[in-house]
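These notes are about the structure you will find just below.
Heads up, one of the protein chains got dropped from this complex, but the rest are sitting where they should.
Our next item is chain A:
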Amino acid sequence: MSNIVQPLCVPSSYKDQQYQGTSTDLAKDLSNSTTLYVGNLSFYTTEEQIYELFSKAGEIKRIIMGLDKFQKTPCGFCFVEYYHHQDALDCMKYVNSTKLDERIIRTDLDPGYREGRQFGRGRSGGQVRDEYRQDYDTGRGGWGHVRARQEAERARRQKEEYEAITTIPAGAGEYKGKSTITKKHPRSEDDEDAENYGGVQEKVKNPRFREGRSDDEDEMQTGN
């Protein structure tokens, strides 16, 4: 209908590596799909919160929460299935990249849920993106898994190796150089953030945080 502007209700170029079928099959499945993949959810977002928002685009048939493969706890994605294709399209137009639980969520048309797809495919059990994520995300369990291990190691070393200073040094009396401007230490925002985060995720408490994060016992799983 529209020739000039691209509608928002088109599927992304993502293809599930485990999808059984040709790209023609996929296109056909998507063209009458009633299912949406929903991403960037907080781990703490409930089915009912999802229901409240997504039912504004149409009646919901079912919601399948994405789970950590080992912990069996929500790991930040889900599938929402409508009764009608048009409702799924409307959801793409009206809900995609708006906020739910104070996070901007992303929706994508999906060829349809199949058993097994509800589990995270990351090595640590969650989604792959949470394996390598470099930023700290309270709603998704803090650091990404790899980074979390690094941070934990850093914390351990700091604790073990640091020796407290008892005498404060006075510093040199005079600086002999070209410039007399004392350059302030560029204390960036990121430093402060890191400080607030405490560097270690345990300090941040979310009221609905389900205790027990996935640890690193898994070695056999390969990412998609």
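To be clear about the criterion, contacts are C-beta pairs under 8 Å (C-beta built on N, C-alpha and C of every residue); 3 or more make two chains touch, one makes a residue touch a chain; residues count from 1.
Simple rule for what comes next: contacts and distances are computed from a predicted model.
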Choices "N-terminal acetyltransferase A complex catalytic subunit NAA10-like", "Dihydropyrimidinase-related protein 4", "Proteasome subunit beta" or "ARM repeat-containing protein" - which one is the UniProt name of the chain not shown: "ARM repeat-containing protein"
Missing-partner contacts on chain A, residue numbers: 1-10, 12-14, 37, 39-40, 46-49, 51-53, 56-57, 59, 62-65, 76-77, 90, 93-95, 97-104, 106, 108, 127-133, 135-137, 189, 207-208, 223-224
